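Each remark here refers to the structure printed beneath this line.
Shown here: the complex without one of its protein chains, the others still in place.
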Amino acid sequence: MKRIRRILIANRGEIAVRIIRTCRELGIATVAVYSDADRGALHVRLADEAYPIGPAPARESYLAGERIVAVGTRTGCDAVHPGYGFLSENADFAALVADAGLAFVGPPTAVQRALGEKTSARRLAKAAGVAIAEGSDALADEPAARAAAERIGYPVLLKPAGGGGGKGMRIVRGPDELALAWRGATGEAGSAFGVAALFVERYLEHARHVEMQIFADTHGNIVWLGERDCSIQRRQQKLVEETPGPAVSDELRARLGASAVAIARAAGYVNAGTAEFLVDQDGRAVFLEMNTRLQVEHPITELATGLDLVALQLRVAQGEALPFTQDAVERRGAAIELRITAEDPSAGFLPSAGRVSLFREPAGPGVRVDHALFAGSPVPTEYDPLLAKLVCWGPTREVALARARRAVRETIVAGVPTSLPFHARTLVEPDFASGRYDTGYVASHWPPPAPLELDDDAAVAAGIVAVLTRASRAPAHGERNGQSRWDTAAREDALR
Amino acid sequence: MKRIRRILIANRGEIAVRIIRTCRELGIATVAVYSDADRGALHVRLADEAYPIGPAPARESYLAGERIVAVGTRTGCDAVHPGYGFLSENADFAALVADAGLAFVGPPTAVQRALGEKTSARRLAKAAGVAIAEGSDALADEPAARAAAERIGYPVLLKPAGGGGGKGMRIVRGPDELALAWRGATGEAGSAFGVAALFVERYLEHARHVEMQIFADTHGNIVWLGERDCSIQRRQQKLVEETPGPAVSDELRARLGASAVAIARAAGYVNAGTAEFLVDQDGRAVFLEMNTRLQVEHPITELATGLDLVALQLRVAQGEALPFTQDAVERRGAAIELRITAEDPSAGFLPSAGRVSLFREPAGPGVRVDHALFAGSPVPTEYDPLLAKLVCWGPTREVALARARRAVRETIVAGVPTSLPFHARTLVEPDFASGRYDTGYVASHWPPPAPLELDDDAAVAAGIVAVLTRASRAPAHGERNGQSRWDTAAREDALR
Amino acid sequence: MRYEVTLGGRRLRVERDPSGALTVDDRVRAVDATQIARDLWTVTLDGRSVEVAVLTRDPLRLWVSGDEVAAEVANERELALGGATRGTGAARQEIRAPMPGLLKALHVREGDRVERGASLATLEAMKMENELRAPDGGTVSRIAVAAGAKVEGGALLLVLTP
Partner (left out) sequence: MRYEVTLGGRRLRVERDPSGALTVDDRVRAVDATQIARDLWTVTLDGRSVEVAVLTRDPLRLWVSGDEVAAEVANERELALGGATRGTGAARQEIRAPMPGLLKALHVREGDRVERGASLATLEAMKMENELRAPDGGTVSRIAVAAGAKVEGGALLLVLTP
C-alpha cells in the first residue's frame, strides 16, 4: 500500500480531534467534514481543511457515506479514518471507500461483515476454540425469541445482531417482559443501525465486562495490548473504564489475550480491534463480540503502554508491519477513563442538550483530557452525548484514582447537566474504590443513599451565589462583590 | 517527623497550582496565600483555604516571610512548601518556618546556607572531588573583579553569589565592559536577592547547560533521576528544557549523576535538589551551582520517570525513606518543556503585562500543561513572566518534538504577547530539531532570518479578521459573518 | 432584603441590609464575592476563599467543592406566600421536556396518582428512549401533549399536584 499523505476524518467531536492530533504529528494533512450543527466545532478548526457535508441529522451528514467519500476524492485524500460510531463498523461504507481508491483505516470489508454481524462473530469465535455465551442465532420473530429464551433460561439479553455500542439492548427477566422488549429493541435497532435483526444471549447477573485490545498488520502479525474493565455501565453504556482490570489476574489476562488473537487470526483480522468478554466471579470468560474499530476508551491503553494507537492504525493501514512483537509490549501503572457525557445523573441519566457556557479543564501530572469543548460550544441533540474523556494515569491504581478524584474536582462544565456528579461520588464510593464491582454496579449504587454534605463555608458561599444568580441582569466580567447584582435582585424581587 | 496533614503553599501561579494538585491526591489540606493582585487567581480558588497576605509588590506579600508563617501558624498548618523562586532558597525563611514548629519542604537551613552562597557551594563541590569552572571567591569591589578576570581570562561571567534563576548575571567579554557590568549586576543582585556580593567565573562560549535531578532522604539515601538539557536560554533565562539531553551519553549521565550525589552527600543534603553543570563540546563537565528546591522544569523528569517529585518531596519532609533505590529508577522515552512566558520574542523578549483574553489549552496524547491561566486572568508586572509550561512526552525525541509542534499549534494565548512564536519557529529550526545547540543558540538563531510564510487562504482569512477587528464595536458572541462589524467598520472609517 | 436558600437538604437564611452588610443564619459574615467568568464566582468568607460555579439556571444547580448541588431561592414575599412560586417541597410540579424529541408514550392519565420516581412518559431523543420520572409523588392534574407528538426542549408535558 502507499503512504498516507492526506486523510479524510469521517467523524466529529473529541475523536475527530484526537485523530487530527496524531495525523499532525505524523505530517499527514487532515480534511475534516462537518454538519450544519458543527460549523464552529473544534475538529473543524483544528483540521488543515474542513468541508460541510449536510444538515444536522446524522443520516444526512455523518452517516451520508457517499457525500463523505466525495469530499475525500475531491480534496485528493488517500485514506479515510472513520473514528468510532457513525460509519466506523459499516462494511458498505468501507467498500465505498475502497471502491473510490482510498485506504480505509480499519479491517477489510469482508472481515467487517464476518465480525459485524454478531451471530456470525459468535460462530467464528466458537470455531476458533473460544468460549461464547450461550445464545441463539438471529431470530425471525417474537415467538422464536420466546423459544430461544426458554431454552437458555431467563434472564436473557435481547441484542441487535447488527451495530454496537450497547444501543437497542434489553434485559428480559421473564416471559412477561419479552413482548415489550422485543418491540422496543426492534425499533431502536432499526433506527440506529438500519438492521432490525435480534438474537438472545444468556444474561450473567454478576459478571464483569472486560475487553482486550488487539492489533494486527497485513503481514500476519497479531499482538494483544492489555485489557480494559468496562463494567461501570448504565443502559449498556460505559461510564468508566480502567486498566488493569481490578479482577484480572496475569493468568486471565494472558488467556483473554490468546483468545482475542485466536479470533482475529481466524477472521483474517487487520488493524485495531477489541474483543469483548464477560467474566464471571470465578474468572470464567465468554466472548461477546468484536469491535472492529478504535474504541472510545483506547486512551487508557495508550497511557499504560506508551503507544499511540491511532498512529499504529495509520501505519498498519499503509501496509507497514507492526514495529514491535508481543514480548516488547510493556504495560506500566494503571489508567482510568471517566466519560463526561451530557446526561443528568440526578434524572436517570437523561440526555441533556444546550450550550456549554464554561469549561475548566483539569491538568497536571498524570491527567489527559480528550475533548472538543469550548466556552460556547453547542451540545446538539443529534449526536452521542459524549463531551469529554478524562483519563488519569498513576504508577498504581490508588494513585490513578487519587488523580481522577482531584481532576474531577478541578473540572467545571456549566451550561448543561453532565455525568460529572456521578464520577465525583463514584470515585469515593467504597465498593468502586476497592475494585469490587460488576455490570450491576450502577443499578445497585446509583443514586447514592446519602445526599452530598456541604461544609458550612461552602454552603454559605453557594447560598450567596444562588441569590446573586437570581438577578436576571447580564453578568459583568470581573465585577466585585456583586454590588449591582444585589441591587438588581432586590429591585426585581420588589417588583414581583 | 510527623505526618503532614495541612500545608501552607508559600507561592503563586502555576507552581502553587502544581503543588495543590499533589497535596489533594495525598489527602493533605492546602492553605494558599495571595497578594492583592491575585485575589481571583487559580491557586486561590483551587486551594482548600486561601488568605490574603498583602499588596501586590512581592516584598510586601510573597517575600514577607513573617506574614506567611503567621498564616501557617494561625490556620494550623504543619508544613510549608516554598515552590521555586520567592523564598524557596532563603535560609532565613526556612529558619523562620522551623522556629514556628512547621516542617520546611526542602533541605535543612544549614545546607541551604552552605549551598545557597555560590562560592561556598563551589568550594564544597571541589572538596567532594567534582570539577568546577575556574573562578573567584566573592569579590570586594570592581578592582578585585578586574584582577580576577585578568587571571581567569576573558570572557568571564559576573555572577551574584546569592540568589539564583540567572538574574543579575553579566557576560564580560573584555576589560572595557567590566565597569558597566559591575554596576548593573550589583544593582540587580541587590534588588533581587538583597545580597549584592558578586564573583567571576570563566565563561564557556559553546557549552551546554545540563543539570542533574537528585533526591535525598533523612536516612542517608541519595539517588539521581536523570539530566535535563536547559541550554536554550536568553539572558540566562531558560526557555526550553529536555530530557534526555541530546548530547548526553550514558557514560556522561552516570558521571553527572555520581557528581551530583557526591556533592549532596558532602553537604548532608535532604529533599529535592538540582546540580547544574556546564558541559563543553568534548563532554567535559564543570559544576556551577546547586538549586536547593523544586525546579521549574521538574515535569520533564516526572514524565520520563513516572514519578511525582512533589509527592516525593512531601514524603521526605515527613521523614519517610525514599521508596526506591537507584537501580529501580527507570527512564522511559523523551520529554520536552516549553516555557510560555509573557515576553515578546519579536521585541527582544521584552516582558509584557495586561490581561489574558483567551486561553486555548492543547491536549491529547503525551501533552501536559501546567499553568494558572484562564480567560480574564491578569498578568501582573510584579512577578515572574512565566504563564504556563507546555510539557510533551514521546517514546522517542522525534515523537516528543512532533507532539510539541502540534501542541504549540493548538495553543492560543491572546491578550499579551507571549513566547509562543519563539517556540513555534524553534521547534522546526534544523539545528534545534537535530539537537545541535548550546547556550549561544538563542543569540545566534533568533530572530529567524526569514519571516513567517502564510499560505494564501491563511493570509486572506487573517486579512479579513484584521479588517473586522478594526471596528471598535464590542464583539458579539456567535455572530455570523461579522455583518454588523463590516457596517460598523465602514461607518467609522467614513467618519475619520 | 431577606432570602431563604435551599441547598440539597439544607436551608440558609440570607439577609442583606441597605448598608450592604450580610447576615447568614443570623450571623454577620464578611463576604467578598468576585465574578471570575460568566458562570464562575469566588466567594471569600472571613478570609477563606470558596469557588462556586453556576451549572444550570433553571432549575438552579451550583457547583461547589467539586460537586453539584441543587438550589432554590425564595424571597420575602414568596416566603410570606408559603413559597409557592419557587416551591420548597409540596408545590405544583410542571414536567417539561428536557430536550427536543419525540414523545413516544405517556404512561399516565389525568387524575392518576403517582409515586415519586414513577415513569410518566417516554421521550425519544439523541437516538435513545428516555423515561421521564416523577420528581415527587402527586396527582396528574393536567396532560398537555399527546403521545406521538414532536416536542421542543422545555415544552410543558404534564402537571403534577400534591
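Chains here go by letter, A, B and C, matching the order in which they are written, and residues are numbered from 1 within each.
The definition used in the following text is that a contact is a pair of C-beta atoms (placed from the backbone, for glycine too) under 8 Å apart; a residue touches a chain by one contact, two chains touch by 3 or more.
Predicted, not measured: the structure shown is a model, and the values here were computed from it.
Touch, as defined at the top, links the missing chain to these shown chains in the whole complex: A, B.
The chain not shown here is touched by just one of B:127, B:140, B:254 or B:347, and that residue is B:347. Only one of A:309, A:375 or A:392 touches the absent chain when the whole complex is considered: A:375. From the options B:270, B:388 or B:420, the residue with contact to the unseen chain in the full assembly is B:420.
Across the interface with the omitted chain, subunit B contributes residues 167, 184, 188, 191-192, 235, 344, 346-348, 350-353, 357-358, 360, 375, 381-385, 408-410, 412-417, 420-421, 424-425, 451-452, 454-455, 457-470, 475-483, 486, 489-490, 493, 496. Taking the whole complex into account, subunit A touches the unshown chain at residues 32, 39-40, 44-47, 49-52, 374-376.
In the analysis below, only the chains that are shown with their structure count from here on.
Central chain (C-alpha centroid nearest the global protein C-alpha centroid): A.
Averaging Cα coordinates per chain places subunit A and subunit C 30 Å apart.
Taking each chain's centre as the average of its CA atoms, subunit A and subunit B sit 38 Å apart.
With touch defined as above, residues shared between interfaces to two or more other chains in subunit A number as follows: 360, 375, 409-410, 477-478. For subunit C, the set of residues that touch two or more other chains comprises 34, 36-37, 48, 51.
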